[in-house]
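Heads up, one of the protein chains got dropped from this complex, but the rest are sitting where they should.
Then we have subunit A:
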Amino acid sequence: MQRMACSFPDEVLEHVFSFVQCDNDRNAISTVCKSWYKIERWSRRRVFVGNCYAISPGMVIRRFPELRSIELKGKPHFADFNLVPDGWGGYVAPWISAMAAAYPWLEEIRLKRMVITDENLELIAKSFKNFKVLVLSSCEGFSTEGLAAVAANCRNLRELDLRESEVEDLSGHWLSHFPDDYTSLVSLNIACLGCEVSFSALERLVGRCPNLRTLRLNRAVPLDKLANLLRRAPQLVELGTGAYSSELRPDVFSNLSGAFSGCKELKSLSGFWDVVPGYLPAVYPICCRLTTLNLSYATIQSPDLIKLVGQCQNLQRLWVLDYIEDAGLDAVAASCKGLRELRVFPSDPFGPEPNVLLTEQGLVSVSEGCPKLQSVLYFCRQMSNAALMTIARNRPNMTRFRLCIIEPGTPDYLTLQPLDVGFGAIVEHCKDLQRLSLSGLLTDRVFEYIGTYAKKLEMLSVAFAGESDLGLHHVLSGCENLRKLEIRDCPFGDKALLANAAKLETMRSLWMSSCSVTFGACKLLGQKMPRLNVEVIDERGPPDSRPERCPIEKLYIYRTVAGPRFDMPGFVWTIDEDSAMRLS
């Protein structure tokens, strides 16, 4: 074997490796032998770092000297729901500084849940001459000033995607900073911006970029301007409208309808804030081509939704509010036979009573009518074991199943039993399930099912469930492919955590908040497991100042080869040398 490997010149191996793009395969190649490791590291162009604290920028740069593309993720997922206090971390600054020096030819930066400042954006704009792609997903810390720097300096920019980031809106003029001779824009997503961008600058930009295929506007772009934009970019594949409301006027309507009809490549629609139902028929001509439809901001009622969705025979992905109701989902089940992904969001998540006729039945219908359905996110107020078992049997091809029953601890509404067997059926039948979110009344039994059957599960989200440490133990000891586990408000304590300490090194991260973990256990874990960072997040002051038995607020554990991080705020407590001595 060794002789075979050496008989190929490096250039040949490198050429062969260039056909291997998948990260896992590249990682595998690099472990074959030293010479393959060497060749692979010089030829790696793209790296994905799932936890920015798992490794240091220096280590990445030392190993991969010729990167063109990097993707980094920062805060844990529960930060999306305000469970991670401000200032926790996820700063991209050290990465940008290091890469500015090491990778002058860097082309792509993709960040998720990280903090990026205007200074960082300016450094990007100045340092990378061939910069092409900037994707900031759920990021924060920057303003429209930073965007202006990117627009002004990145002459080869293809993609600027601000996906759900929090941007400080100082002015809409940033868009005018794209030079007049700049024509390479392919994808622009500014849907999250609050301010009005200069509309004439936007029109000119759209008009001079012939390769533009994705344009997601923000709410401030009025409907009567949309037709003009569409006529300048009939080649668009993905469109996000601005506010979809205007006084009903036949001339505006026909102009809009004509503009939509002219977009023969349009496959994805989103936006639809403040929808005036009278304008929906303007998109009917293109519905048959749509593969993705995001109506999750559209506060329109079921009948209008049914008319729209009923024409989308080629739909693969549908995001919608629960205004669609069971009747609407029946229509989806009947019309959208190619549906792969369904997300139903709550229109009134904090109301005490249901405001729409959406129940478990809608999901059951879709699971029956859509044979390719594999990804579900569903908010509802009632569920039954029977429904879950039906869904499981209908859709053994399910890979992502996230169910949120709005009221914590809600039992099966028919039998008043916990929903253990229902979710058990999901994990038993859906053998390729990668992601699962639980809700409703659940005992330790559901975790026993998960540990027994969910062998391909990679991410599990648990809230208000379980009865004892046994629940957590089932999951940690049974789920062989578990990478991310996030838990809130469950009666899980020290025992399962300490008994499965080694498992934590095989996972990316574990989050536990409002559980029953003590600081003592965290200290022990931190001492015993040097390749884990055990972060206790507690805003009540030093955990040592409270009785041993008092549970900590939040715990975030992640594996790392970079050691403890240097940017921890005051409310993050970790094991350090001193307290280790004190303990003994």
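One rule holds for everything that comes next: a contact is a pair of C-beta atoms (placed from the backbone, for glycine too) under 8 Å apart; a residue touches a chain by one contact, two chains touch by 3 or more; residues count from 1.
Quick note on the criterion: contacts and distances are computed from a predicted model.
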Original post:
UniProt names the one chain left off this complex as which of "chorismate mutase", "Proteasome subunit beta", "Ubiquinone biosynthesis O-methyltransferase, mitochondrial" or "Auxin-responsive protein"?
Top reply: "Auxin-responsive protein"
Original post:
Of A:278, A:409, A:520 or A:564, which sits in contact with the chain we cannot see?
Top reply: A:409
Original post:
Which of these, A:35, A:261, A:443 or A:500, touches the one chain of the complex that we don't see?
Top reply: A:443
Original post:
So which of A:80, A:432 or A:505 would be touching the chain we can't see?
Top reply: A:80
Subject >> Selected from A:71, A:489 or A:567 as touching the chain missing from the view >> reply: A:489
Subject >> Touching residues on subunit A - with respect to the absent chain >> reply: 78, 80-83, 164, 192, 194, 273-274, 296-297, 299, 345-350, 352, 379, 404, 406-411, 416, 418, 441, 443, 463-464, 467-468, 488-491, 514-516, 551, 553
